[in-house]
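This is the structure I want to talk about, given as structure tokens.
Only one protein chain is missing from this complex, and each of the others stays in its spot.
The chains carry the letters A and B, assigned in the order they are written, with residues numbered from 1 in each.
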Amino acid sequence: GVTEEQVHLIVDQALKRYSEDRVGMVDYALESAGASVINTRCSETYETKTALLSLFGIPLWYQSQSPRVILQPDVNPGNCWAFRGSQGFAVIRLSSPIRPTAVTLEHIPRALSPQGIIPSAPKDFSVYGLKEERDEEGLLLGRFTYDQDGNPIQTFLLEGDAVGAFQLVELQVLSNWGHPEYTCIYRFRVHGEPAH
Amino acid sequence: GVTEEQVHLIVDQALKRYSEDRVGMVDYALESAGASVINTRCSETYETKTALLSLFGIPLWYQSQSPRVILQPDVNPGNCWAFRGSQGFAVIRLSSPIRPTAVTLEHIPRALSPQGIIPSAPKDFSVYGLKEERDEEGLLLGRFTYDQDGNPIQTFLLEGDAVGAFQLVELQVLSNWGHPEYTCIYRFRVHGEPAH
Partner (left out) sequence: GVTEEQVHLIVDQALKRYSEDRVGMVDYALESAGASVINTRCSETYETKTALLSLFGIPLWYQSQSPRVILQPDVNPGNCWAFRGSQGFAVIRLSSPIRPTAVTLEHIPRALSPQGIIPSAPKDFSVYGLKEERDEEGLLLGRFTYDQDGNPIQTFLLEGDAVGAFQLVELQVLSNWGHPEYTCIYRFRVHGEPAH
């Protein structure tokens, strides 16, 4: 059996990690730290009309959920970038040049989604390192699948230690979990080692 | 005794639930997901002047805490809708039509309130389902009491399984815990089953 002291230690460690942005790794794609979405290629932002701000029934503002929200930590339901169909693109300028080692993709938990399913979640996606915005292809850093039955926050290790340094990273979503009209990205993070 | 593995399991489960908006249930009254306050009847918003934004002593903006804040997850002290007296009303248009099964009312913890008391918290309240905004009465879904000594987040199960589907829900606060001037609502959530 474990002692009370050990339980406290385990709990404290878990809460420490929880308070470190949940994953305990620097996010070089965080907007507040200086990152930005500089291009979404041909992606068409889908107006879900979910975030209508109104007062006493008078619509004040349709909160246009721009691609920016994928670089923001608030992942309450609705705080996502929705694009039409199941394929979408985002070129992100990181807060500094890094040698990328991993990315993290996040969706809302099934428990917070009506009917307990998340069909608008991304499924297959690729990550590229770009040298400049105009790059059509860039260097493929990895191709992954977000698991609709897994943890809402999923981290994917990039291949190879020998990849160069990049300040531009492109997320290419290739499919979703079944929604016929749109796909939602709640948060995308990029981890790595600072390039000197 | 429990094993270390079991402790980790319990901790992980607790943090999972914590990260699922604390209660693990869809909130159909969440503003970011599309809900809005469409009417507050005769309630008079109370200007507490607590949220004065100023820079170098020059007031820039009195943050008018509109009724909208009760549909927003940020419950830091002051992020509430205050209305004059102890009776207030809010008609909420949910993000989609549902068969309501429960509501959740939230106030700040006593530990975060000066003097450790929360006299401005709501006490007795009723919840109604409305078919249209003009409905004077609607269908009573339940009458409850928020416990000033309980958990800051309190969920109340609605009566009956046979209630119909509603997209409009009215919160009627009937009394508070003793504040002579105003009552504060931090967050109100509505849970249920999607209506097809």
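Convention: a residue touches a chain if its C-beta (ideal position, glycine included) is under 8 Å from a C-beta of that chain, and two chains touch if they have at least 3 such contacts.
Everything quoted here is computed from the prediction, not taken from an experiment.
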Per the whole complex, from A:Glu20, A:Glu47, A:Asp147 or A:Glu181 the residue touching the absent chain is A:Glu20
Which positions on subunit B touch the chain that was left off?
-> 1-2, 6-7, 10-11, 14-15, 18, 22, 48-57, 76-79, 109, 111-115, 152
Residues of subunit A touching the missing chain are 1-4, 7-8, 11-12, 15-16, 18-21, 24-28, 30-34, 36-40, 66-68, 73, 95-96, 133, 194
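Here is the rule we use: only the chains that are shown with their structure count from here on.
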Here the gap between subunit A and subunit B, centre to centre from mean Cα coordinates and rounded to Å, is 29
